[in-house]
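In this view, the complex is presented without one of its protein chains, the others remaining in place.
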Amino acid sequence: MLKIGVVIFPGSNCDHDCQHIFKNVLGQYVEMIWHKETLLAGLDAIVLPGGFSYGDYLRTGAIARFSPVMGAVKGFAKKGGLVLGICNGFQILLEAGLLPGAMLRNKSLHFICKDVSMKVENAATSFTSAYESGQVLKIPIAHADGNYYTDPVTLASMQANAQIVLRYCTPEGKVTPDANPNGSLDNIAGIINAEGNVLGMMPHPERCAEAVLGNDDGKQIFLSMLESLKGNKKQLKMIPA
Amino acid sequence: MRPISPLMTKDLIAQHNLTDDEYKKIVEILGREPNITELGMFSVMWSEHCSYKSSRVHLKKLPTTGPRVVQGPGENAGAVDIGDGLCAVFKMESHNHPSFIEPYQGAATGVGGILRDIFTMGARPIALLDALRFGGLDHAKNRHLVKGVVSGIAGYGNCMGVPTVGGEIVFNDIYSQNPLVNVFCLGIAHKDKIFLGTAAGVGNPVIYFGSKTGRDGIHGATMASDSFDDQSEQKRPTVQVGDPFTEKLLLEACLELMAGDLLVGIQDMGAAGLTSSSCEMASRAGNGIDLDLTDVPRREPGMTPYELMLSESQERMLMVAQAGKEEECIRICKKWDLDVAVVGRVTGDGILRVKDQGQVVAEIPAKSLADDGPRYERPYSPPGYQDMLTNLNYDALPDVKDASAALLSLLESPTIASKRWVYEQYDHMVRTNTMVRPGSDAAVVRIKGTNKALAMTVDCNSRYCLLHPYEGARLAVAEAARNLVCSGAEPIGLTDCLNFGNPERPEVMWQFVLAIEGMKDACEYFKIPIVSGNVSFYNETNGLSIYPTPMLGMVGLIESADKTMTQWFKQNGDVILLLGKTKEDLGGSEYLKVHHHREQGSPPLLSVEAEKMLHDFMLKVIHDGSVQSAHDCSDGGLSIALAECCISAPDTRRGAVIKLGLDTLRLDALLFGESQSRVILSVKPGMVDRVLNSAWDSGIPATKIGAVGGDRFVIDVEEGQWSEGCHIDLPVDQLYDRWAFSIERTLNGT
Amino acid sequence: MKAKIYVTLKQGILDPQGKAIEHALDSLGFKNAGNVRVGKYMEVDLEEKDKVKAEAEVKQMCEKLLANTIVEEYRYELTA
Partner (left out) sequence: MKAKIYVTLKQGILDPQGKAIEHALDSLGFKNAGNVRVGKYMEVDLEEKDKVKAEAEVKQMCEKLLANTIVEEYRYELTA
């Protein structure tokens, strides 16, 4: 069994959902980590869940990044540990500087909760290896600030390094402005750091990882992580969704 | 010594909304004149809102018991047994008036309040539904209200991580000055770990926790207290601002406190804040409480006892802990960054005694304050215009000419159009339980750790209630139950939110009394207990009352979650069946309103027997796997229900070809009439005979009316005895476009 | 002309944002920062050249749209 840490910030609200996936759906050991903890021992991966840490007051993720636990998360990432940030978790990773860029309000100024299509642009990461490159997924989003921005230089280098892992697209797989739900730069839905061990994504794969909810397109994100942690890529890829 | 109090003048008493008789009763209870703080406390506790003085005698008639009922009305919320050692805890609340004044904060704090009602019971909230009423979208003010209310609900519910999985919105100009914002919440608790608001155990500590107290929501009565405030005149905020972040911390802290063996009782500070929570808890236990205001956390300096006792600051709780467990309680609250203070002790003398800086500032028998408020049996009689409303000469109304145009315009009328624009702003998936999202007859959430799921719906056709309050209330119960059974769920409990005008008007009271009778009769027949509820009176402006709106929130149980059903067609080639009988039921229909601008006639008649047979049959055929989809016919009638089956699926739209006979009906009655107890099923071709036979065996009229397939919506109606038939043939995409984006287009002015 | 508009919560109204920021500043070690209030700041360009007319216009904008006068108060400056 692998040991996955799920961080609880004040205001996190997808912490139980992430715990449920790793523990009950995928049978791993999950440790819930209070934001005031500073020592993270024996973890195989860390998840920063979605929610409204500190009420999203000031800016999304702005206050959470100063939580004591973030020092340890940074240390863990520096050593190559896998860190997944979903939605608010992604926003925190940006504010903490573990991923480049910043989030702006959605173009519509509304909170948006719905299924959207996205394309796996890089299936060679530790978070996406169970997908095919170019595969189109349907995963729900639920956020008010998912309008990703970065400067042109950073964008170009991310493009060159294949750090843009997920992009919003039409159900047919076309990356168009109309398929972009929030105005994010280059239709970005998820990015990875240059080292390939920290992924941030706005869509919620934990909300579509069980057949009983009508969709399990998100499950392979978690399976990919387990696969890469076990260093056993081929075998896990065979597991049917 | 009591601090110097002003003379109890007539004005002061009137400003506190107390009648002379009520004041006399207060003097009698106390054996002396009250001081200003006491007057304020009586005034809030004996208000209509807290004391149910006009409604209590009637509410008593409602059926509240049943084999599953674990907690009926009287506590913060009701609880119903769902097996596996679990309970569904639910309730509905209104926040109508505050939402009209400040739509965002009014709606947001409404959500906050109902959530607290659920989690004080020891239940983790897992679903919210919102039932809304606004005036027409052609007025800018109404558009402003809609936008504000929806974003307020989203702002609070989303942050809390409780999904808003469904709701209802109706637009009618009668609500222009009195919009309704009713919010339903459901939580799950362990049956043997339900917490009640009781101050048992003399000597136990009373602990305040949550946000600090500010001068929020101290209403008109505030003026009276100003003269004792030696601070300079200040503008007092009567609007409460919600802080969902603190509420989320409060929720987690409460559940952690409840997981340990620490608490005796707990209650949230809702309306009437510290006053209601302390006296109600004391009264339930037959005890008293000594409160010391000195340590109450405050947001502002210089607050008077009057203000502290009456403040309606949000996100606050009062708990009674076991003696000796104070430290542990305080530790948990601090862990969640909450303000916390021991503010009192439970006493055995039945008195709520309030001290501030060493002085007694109020001393009232807790029971008198909480339970001995006035009760009124207000006079009631039907309004003079009632007959004019129900008598409608249908012969004077021409039958529909262009059925296709009528269908399209009904589809885009905001009451019928898709509520996508609304529910896409609500996080309806967080907690990963939502099996059926907004857009079907009922929302369905699974219960993790079991095979079960719960279905929920909120319903009320207030036009029916206007035309016939008794029938309207019965119809609301029937429709809610029908929405549940169409989702595969057996109805197990009900909560209500009774929105009416001014009860001092006999015609409003008449509506209220009849609606209660209707709910009672229907619930008794269907054996659905009412376990919690709320009354909102005085929804009137300049003498104009809203339509009587007894909003219902009903909960159903699906024993095996994989038997969940949805309303949209699933597969081309499936056969479409209609259950139930279509009659000449145009009275009170949405069609009459949209096309003839009339809200008149008699609402459709309900046969509870036929309705109940339909429910039993629906559950049987859904559970044995014979049907692919099920949708009840409600607003807009048969043709709208059929169109919804084609266009409401989350990703695919399907066409259908339908053939109907008129017989002796008018064409508009066939297409748009709102006869009750009807359901549209789609079944696989091989199942048709089985389902039809089984329906007839159960005494339910059932006919094959068409098939799913293609990309057009086709209805052929053969000529009847009195009317010509019609041929509707429209692209499904066109129906979808009119229906799906109507509200958004109207709100954006495009 | 350019209008600079400041919208803040009225005195006595709960300011959850301010409270959260104050808390964060405190835990960042800014121990002597307190009483944080958060509001909105807006800049609007106006074609109007006449100061008196411009002022009337800005006032109307605030009352009608930019401030929610039930819970907020506003002030503004006009610069050329």
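When the chains are written out, they are named A, B and C in that same order, and each has its own residue count from 1.
By our rule, a contact is a pair of C-beta atoms (placed from the backbone, for glycine too) under 8 Å apart; a residue touches a chain by one contact, two chains touch by 3 or more.
These numbers come from a predicted model, not from an experiment.
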Contact partner of the left-out chain, one of A:Leu58, A:Ala123 or A:Val175: A:Leu58
Footprint left on subunit A by the chain that the document does not show: 58-59, 62-63, 66, 95, 101-102, 104-109, 147, 149-151, 183
Touching residues (missing chain, whole complex) on subunit C: 6-8, 18, 21, 24-25, 28, 30, 32-48, 57, 60-61, 64-66
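The rule we apply is simple: only the chains that are shown with their structure count from here on.
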CA centroid of subunit A to CA centroid of subunit C, Å: 35
Multi-chain contact residues (two or more partners), subunit A: 54-55, 57
Contacts with two or more other chains, residues of subunit B listed in rising order: 243, 245-246, 337
